[in-house]
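Apart from one protein chain that is not included, each protein chain of the complex appears where it belongs.
In this document, chain identifiers A, B and C correspond to the written order of the chains, with residue numbering beginning at 1 in each.
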Amino acid sequence: MTTKRQIKRLLIVNRGEIAIRVIRACKEMGITSVALFSEPDRTSLHVQAADEAYPLDGVSAKESYLNQEKILRIAEQAQVDALHPGYGFLSENGSFVERVEQAGFLFVGPSSRAIRAMGDKTSARRIAKSLGIPIVEGTIEPLNSEREGVEIASKIGFPVLIKAAAGGGGKGMRVVQSVEEFSSSFRMAQSEARNAFDDDRVYVEKYVQNPRHVEIQILGDHYGHVIHLGERECSIQRRHQKVIEESPSPIVDDKLRRAMGEAAVMAAKEAGYSNAGTIEFLVDANRNFYFLEMNTRLQVEHPVTEWVTGIDLVKAQLQIAMGEPLPWKQEDIRFTGHALESRIYAEDPRNNFFPSTGTLHIYTTPEGPRVRVDNGFRKGDLISIHYDPLLAKVVTFGSSRHEAIETMKRALSEFIVGGVRTTIPFCEFVLSHEEFRAGSFDTHFVSRTFSASELDRAEQGLLLPAIVASVLLKTSQGSILPQLNHVEKGSHSLWKKRREETYRPS
Amino acid sequence: MTTKRQIKRLLIVNRGEIAIRVIRACKEMGITSVALFSEPDRTSLHVQAADEAYPLDGVSAKESYLNQEKILRIAEQAQVDALHPGYGFLSENGSFVERVEQAGFLFVGPSSRAIRAMGDKTSARRIAKSLGIPIVEGTIEPLNSEREGVEIASKIGFPVLIKAAAGGGGKGMRVVQSVEEFSSSFRMAQSEARNAFDDDRVYVEKYVQNPRHVEIQILGDHYGHVIHLGERECSIQRRHQKVIEESPSPIVDDKLRRAMGEAAVMAAKEAGYSNAGTIEFLVDANRNFYFLEMNTRLQVEHPVTEWVTGIDLVKAQLQIAMGEPLPWKQEDIRFTGHALESRIYAEDPRNNFFPSTGTLHIYTTPEGPRVRVDNGFRKGDLISIHYDPLLAKVVTFGSSRHEAIETMKRALSEFIVGGVRTTIPFCEFVLSHEEFRAGSFDTHFVSRTFSASELDRAEQGLLLPAIVASVLLKTSQGSILPQLNHVEKGSHSLWKKRREETYRPS
Amino acid sequence: MRKVFHVSGRKKTSQVELIDDNSVVVDNERHSYSFERLADGTFMFFLDGRGFSIVDLRSMGMNEGEIGESGEILLVDGHEFSLTVDDEQSLLLKSLLQSQAPSSASVTIRAPMPGLVTKIEVSVGQQVNTGDGLLILEAMKMENEVRCPEKGTVKEIHVGPQTPVEKGSPLITIEH
Partner (left out) sequence: MRKVFHVSGRKKTSQVELIDDNSVVVDNERHSYSFERLADGTFMFFLDGRGFSIVDLRSMGMNEGEIGESGEILLVDGHEFSLTVDDEQSLLLKSLLQSQAPSSASVTIRAPMPGLVTKIEVSVGQQVNTGDGLLILEAMKMENEVRCPEKGTVKEIHVGPQTPVEKGSPLITIEH
């Protein structure tokens, strides 16, 4: 099918943590990494991390990271061998991938044909159905009109989900509870889909009650060999976007893993799929699973699979793209321990998870045992409204799920961000919640258990120190007791005065 | 022997990265961590990381972290249940441990009796010999005089090693090539040993040519159950101190691992040893191994063992100290992948590895896949002459030794320190060296292959950018072309002027 | 002179009196403390022996519209607190001002982030209930619906469709 071809220079068509993730793989493989950057990103960390960098014009995603002409022109100019799309942006855009292929570059991902077959949600549902893989009830074809949607929704019964055919990452997705809501949700989903994917086709499916969201990672080479790397549990979501993921899933046993894995591999083979991909399933309370969609790219949450399998998925992607056969058979894949990921978004969990913008005045990431940080920013960076609000991912590992959770709590306690609000306190809430710790939760966990007042409760123990510190800061500003607070490093005065007894805990 | 007893509050008798390592374990186990700090350390990271902190008087190690009276008084005052000594300082001081035991605290380490038996290098040699474990030729008893040392050295033949009976970490150790050198080396070893361990007894052993330094990690509980967790290869040393370690060792196969592991377990059992400990061996070119000494504490390089076994050694130490039986049998211990550690010391590799002091003006640690950083400092901290110059440890993992090495090179390229010189460029030299990469090296690797000019050669590709940048910095200081360099963030002027062609690589 | 402060936030007001360089009385309970500035401008804070890391976000230029002159925004171990700190003089001043202010209760909803108002879903004079959609604000590739925080009548709409807004800009005022 394909012959082997080296990648010596790779263009990374993305920004933030995922661009840096790919750059790191390049460094470890001796590949020259070439970055792109929009105007506001010109001094960003991914530009600094890359070997070379080329400017894109403009500020908005559309003008920059979605600008196909410009990106292809840079690929020519920089004489790269291949393009890596990361996730989001152009990663699942079939016509872009086709142009990349036609221009003679390798694309680090599936072929445009496979993306069209599986990346399009409606086409993927058709394929799954044809293979006898259970799917969620709903339309197979995209909706032609709002009216058609209302009719189908009424037939299968509310609540329903409107989803972007080209979608992913929760964008262009809306839950509709009743006929009255349909019209506004339909238009918002269309408009979001158009903005995010440049494709406003949407479809409708039944909204499954209390499901778990479990996905299977697959890897396929250019020679028809496809394996799966087990599952990721992704039920902890806010606004239909994942925020905490883990592998293995607390509800998946060997038998279910095998069944879901086989279905995933079958679907990928049917579509002639190569490279890394993910099949998303809903799992109901009786452990029945339903094909949901396929993400034809690297997932945000790929690190949890990397940690439990020991396989570097980005390096595997690059090797596959170079025409290497997969070095593993299914039986070579072994799972060790438990891995957990927390996504640190610039969002305000007290205010409906609205994006939070500003300057990262303070930005300290965690370190230490069993902690991996995939981070895209540094102190002083500006978080603007132009791009996805994902700042970093914290991934932890444990010999048990309990240990992975305790390590995550410890790691998040070390992650200090000042200047924007983040999902850190929210993740801490989840990690301490009994249901989560017991492993018994579904995709409604957040809406059922979380509110801003839960954060107040969790932070109760910090209120007294906050009160006293606020007075000390206040008096230092108002210069009432200036000598008290701003003890410069190197001065011993306060120190000397302080009695040892001060340190005795109450 | 011992009954179970909870540790709710733990006093950590150390500073820097190891204090933080123990604090992290406390956080993950719900134990309140209590730190100590000398005067210059009062705003240090380990104080900030701990739940509580108590001041020690004075600046020097002797006045502060070695001040037994004061430390025991704080333990009383803070009402802790146990003390963790870390490594160095009082960690192998039998009389301190005895006082801790007598005061009714748990000591997170072996009993004072076991420390006296195994921590004393001469006593440990006696025990090993009695069990039929091969030892390096030399004295069993500490030297009574310099003259006695010269006699014995002449008998077994130069070169010889003078070693501190209470030693560890290369302190109080000297190679002596000839009779002439003996006197000065003897006195320097004595004086260093007195400073470092408050114990100036030294002994002499044959200096084995071209050996490898391989050690076995053991864990023992209070009920006589002892297991080993495989080996660490520690042959990459400068000044007789380890700087890069790994597990597994490239020369240890299953058979040798079993033989060395069994010898280590046998010695530990004979000494009634509990908690974590390490038996150091020399391995010669024919894979014969010789007992060298036992370190009766946590090792600096424990993370490599943690990564390949999945066992958290500090948590295991705490559980053992609480009287828990070991939850593993020898056959439960499985080794996965390959782990590597680079020690980042504030030392100048261009100047004989002399300690390098100053302020950490720039301090950026690595992140990303398969990287663990155990770090004790942050930007702005002052590195003084008073304590050990270890700044941080970078640990990497790979499914193969090759991957662990490439990940380490990538990680070290991200570790940026400005203000003091470090072992980073030296570690990069080792990681790129053919002998190291082939796994064929011994403890003389560094002295045989390394010189400052090797660093110049490795940095050749950075010289042109350094030259141009130095002129740009110079002109910005001299305000010849001020508008050129200090483009403030947010200003687009330079950006706008720059043509895209600027970015085309030559 | 006694240094007494009233600190409000999180549905609570406390009285804080600074006694000396290492003790403070909060709501009649005495606490010991120390407060140490680090090189990066953050603080190491010990209260009754427990350590906390403090970041003064206000001094770093972060200020929400609502906080005002007497507000402090700080991080305590990474958790953000917005508190109002008044001394006895400023409290007196406030109460005087308040007694003279008109008593009509109205609340102004402000933009939680910079963005583009893409649609306004209410009109002036309209009755609104808690949770009703008021307008759509587009930012970070998402359309976010700003919802009504409490029951009332729309008094004023400060923006139009396609208006770009800054964080904290007034959007809609609701009257009870």
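The working rule: a contact is a pair of C-beta atoms (placed from the backbone, for glycine too) under 8 Å apart; a residue touches a chain by one contact, two chains touch by 3 or more.
This structure is a prediction, so every number in the text was calculated from the model and none was measured.
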(request) Would you mind listing the shown chains in contact with the chain that isn't displayed? (result) A, B
(request) Kindly state which of the options B:183, B:210 or B:413 is in contact with the chain not pictured. (result) B:413
(request) Among A:12, A:31 or A:53, single out the residue that touches the unshown chain. (result) A:53
(request) Identify the residues of chain A touching the omitted chain, counting contacts across the whole complex. (result) 42-43, 47-48, 50-53, 378-381
(request) Could I get the residues of chain B that touch the absent chain, sorted low to high? (result) 61, 171, 184, 188, 191-192, 195-196, 239, 348, 351-352, 354-359, 361-362, 384-389, 413, 415-419, 421, 424-425, 456, 459, 462-475, 477, 480-481, 484-489, 494, 497-499, 501-506
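Basically, only the chains that are shown with their structure count from here on.
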(message) By Cα centroids, which chain is closest to the centre of the whole protein?
(response) A
(message) Measuring between Cα centroids, what's the chain most distant from chain C?
(response) B
(message) For this structure, which two chains share the highest number of contact pairs?
(response) A-C
(message) Using mean CA coordinates as chain centres, what's the gap between chain A and chain B in Å?
(response) 37
(request) For chain B and chain C, let me know how many angstrom lie between their CA-based centres, rounded off. (result) 48
(message) I'd like the Å distance between the centres of chain A and chain C, where a centre is the mean of that chain's Cα atoms.
(response) 31
(message) Can you pull out the residues of chain C that are in contact with at least two other chains?
(response) 36, 38-40, 46, 49-50, 53
(request) Note the residues in chain A that touch 2 or more other chains, in rising order. (result) 413, 489, 495, 498, 503-505
